[in-house]
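A single protein chain has been omitted; all remaining protein chains appear in their positions.
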Amino acid sequence: MTSQGSRSSETDMGYGPGTIKEPGFRYRPMGRDAEGMELYEIFIGPQHPASGHMRIVVRLDGDIIVNADPDIGYVHRTMEKLSETREYLKSIPLFERATIIDSANITWPYVRAVEQMLGVEAPLRAKYLRTLLAEINRISSHLYGFGLTGIFINHSTMYMWSFGDREIWVQLAEELTGARLTHTYIIPGGVRRDLPQGFKEKALKAIRYMERRLEDYMKIFVYNPVTVARFREVGVLTKNDASRLGIVGPNLRASGVHYDARIAEKYGAYPELDFEIPVMEEGDSLARLLVRIEEIKQSMRIIKQVLDKMPQGPFFADKYMRLIPPALRKHVAETGRIKLPGAFIRLKPPAGEAVARGEMGHGEVFYHIVSTGDTKPYRVRIITPAFRNVVLFRHLTRGARFMDLPVIYGSIDYFPPEGDR
Amino acid sequence: MSIADRIRRNPLYSLKMHAAAIATGLRYLFAKPRMTVRYPEYVIDLGRNYRGMIRLHKDKCISCSLCAQVCPASAMKMYKLPGEKKMYPGINYQRCIFCGFCVDICPVNALEHTPVHDIAEEDMEGMIYLPLPGRFDREWKSPAEEEGGRKVKVEFDEEEGLKHEPE
Amino acid sequence: MPQNPPGAVRMGLLEDLKEKLGDIAAEIREEKPNYYSVRVEASSLVEAARRLVEMGFDHVASVEGVDWIKEKEMEVSWHAESYEPDLKSIIIKLYTRVPRDDPRVPTLIDVWPSAEFPERETWEMLGVVFEGHPDLRHLLLPSDYEGIPPLRKDYRIKVEGFIVDLTRQQKQ
Partner (left out) sequence: MLGPLDPLINFILEPYFFSPFIYPGLTIGLVVLLTLIWAERKMAAKVQLRYGPLYVSKQIGGALQMIADALRFFFQEPIIPRQVDKIVFLATPALALTVTVLPFIFIPAAPSYVGVAVSYSLPLVLALGALIPVVIILMAWGANNKFTLVGGIREAFMTVGYEVALFISAFAAALYYKTLDLSVMVEKQASLGLPGIIINPIAGFVFFVAMLMASSKLPFDIVEGEQEIVAGPFTEYSGILYGLVMGASYLYLYVLMLVFVEMFLSGWLPVIHGLGSIYPALGGVMLFVKTYILLLFAVFLRGVYGRYRLDQALSLGWRRLVPLSLIAALWSFGLLIAGV
């Protein structure tokens, strides 16, 4: 799985901690690996047109990548530590910022874990609203990844198109939650706002527009012969490797594993909805793209069903609703916006622990919360899909050509702030 | 055989897909819609739902300090100003993340969101809004709009996605 | 949902776990529905992990440590999950407790290759040494970071108060 030989060469290449290149140092582009073979070493990032907030140390033998070492952590924001210093509610906006493009999906499992410990359950309408926002977020997250994949092979039209079309979903999310990206919509006990008037018509229009646009995406990008040449049979991840390396999300499903945390955990409104989990067998970069396209279509299907089936009722748990003064309760009913009870600041789950998983656009996110009965968690462990997929940089690039690196990067949809947390 | 494999194996089919890609490009070259909103000449009307800059209604405030306690970014603090008996909240926009918890937790609706987000200050100090007259309780207005930008309304459209119609 | 295989959950997993791991585990519990924990001694971690892989839990979602400072213990845990249709809703926490001042556990990356990066992270964040891990370099922190591993409880963060008294400072 992970070759020991190439890893042992890391220290010999002289870039590790402690090696300082003094000024006036004469440029020597070639390094040597443990066997004495000369390798060309290139640093992709952290300041590089295509690196994102990370660095990939690439060692080349000719045009072939011998080893690519992902060096992450440039946007580490100590989320696990910070969450230990603040109350449960306050961590929601914090975790959101791990994946700002997919903020509903990344905070939902956290809220579910907290709800588990508190023994609260969100009312059905809230579950549907959460599902609605989660799917809107999933589409915009996939479009974001799509755009970056496009620009990684210098296809600027794909980049601009998907960022432009993402705007529609961002706009929908804004009308629902009031914020474009950092919705902070899902809170313990329910959601913060009710469905606004006329939302359904807008969403259906957006869906019809998107369906038409996806056809153009296929023509100009996905089935453009240049793209096919670049993505087909590049970065092939076998089913066994995907499972053993714990790969998640579309990357996993493109390798033929039928797994989705939405099915595994049965949360939200998903058990009541009819949708498919797209799976492809090829495991190459193109399959990863196609799975994402298919997931966008499925998400739109889910949104339609959610809007059709949207049950009536409260959108916030009765347990907390009762803590609000009656005048404010009336205000909530009139405006469709929640008023938080003052006691909400100091939620106090009993001692114990909870785990929760959820499916983000990029894959499965995992939370483990340990409580000692205090108002602040004792330990929150958050494993993001990007962090689980980061190993692919090493695994898929070995033996690939240098120009395949951006393709692989784009196709695994790695999001550095999410990996670094 | 999948479309991708046909493109790879069959040069004629590949040429056809080349032509399809170029035709799509040409179609958009001569099509009408554009996505860009030319800010600041046009300013998007964000609507009452938007979580923008926060405004304090000092007369309603009961100094309960819940807003300052719930603030996850430590942006909102209770300020005791000289000459005032009670403490009032002030906000530091260097830190504010616009989560809106303070607005949601206020038991007397003394805080509210305004549909304005495009504010710039000349210095860092200016981003701290104390509960002084004309500061935290001020009526926000988009500077672009003040300087003659036209307000546009966002509308969903099946053909163009988002339409921005001047009001 | 005809396309999705029925999400049948394996029943009686607790008994299976007890049968499979009973001889080396100190404690096997069902913490929450679909969430089990298996506590073993550090010396039998590799063996326990191997048996879990045989059961189908072939990768880990997370490797983590919890610093129980009062007990002077460090809890190191691996959260194993599976992509098998009947096991996919289940998470198993395999954990051990080691002394806090010298936390050493064997690495499990030979059994669970997916543990590599999270073990690296746990090493730098909590100072847990995974013996046999070939690549314990800093991952998220700067490569020259020195000091208390930041996720330990004795690494303290200053928290601001929420009241500012301007009558005394007279700044503005």
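So that you can tell them apart, the chains are marked A, B and C in the order they are listed, and the count of residues begins at 1 in each.
Heads up, the rule we're going with is that contacts are C-beta pairs under 8 Å (C-beta built on N, C-alpha and C of every residue); 3 or more make two chains touch, one makes a residue touch a chain.
Treat the numbers as computed from the prediction; the structure is a model and nothing was measured.
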Going by the touch rule at the top, give the shown chains the omitted chain contacts.
A, B
Only one of A:123, A:178, A:250 or A:406 touches the unshown chain, namely A:406
From B:38, B:60, B:86 or B:141, residue that would touch the chain that is not displayed:
B:38
Out of A:100, A:226, A:307 or A:323, point to the residue that touches the absent chain in the complete complex.
A:226
Identify the residue among B:7, B:21, B:81 or B:128 that touches the chain left out of the display.
B:21
Suppose we count only contacts with the excluded chain; which residues of chain A make the list?
24, 26-27, 29, 40-44, 48-50, 63, 150-158, 160-161, 164, 220-221, 224, 226-227, 229-230, 401-406
Footprint of the hidden chain on chain B, which residues?
11, 21-22, 24-26, 28-29, 33-36, 38
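The rule we apply is simple: only the chains that are shown with their structure count from here on.
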When B-C and A-B are ranked by contacting C-beta pairs, first comes A-B
Compute the distance, rounded to whole Å, between the mean C-alpha positions of chain B and chain C.
39
Note: chain B sits from chain A at a C-alpha centroid distance in Å of 22
Contacts with two or more other chains, residues of chain B listed in rising order:
69
Would you pull the chain B residues touching chain C in the complex into a rising list?
65, 68-69, 71, 74, 76-82, 87, 90, 130
Touching residues of chain B toward chain A in the complex: what are they?
3-5, 7-8, 14, 17-18, 20-21, 23-25, 28, 35, 47, 49-51, 64, 66, 69-70, 72-73, 97-101, 104-107, 109, 113, 154, 156-162
Chain C residues within the chain B interface of the complex
160, 162-167, 170, 172
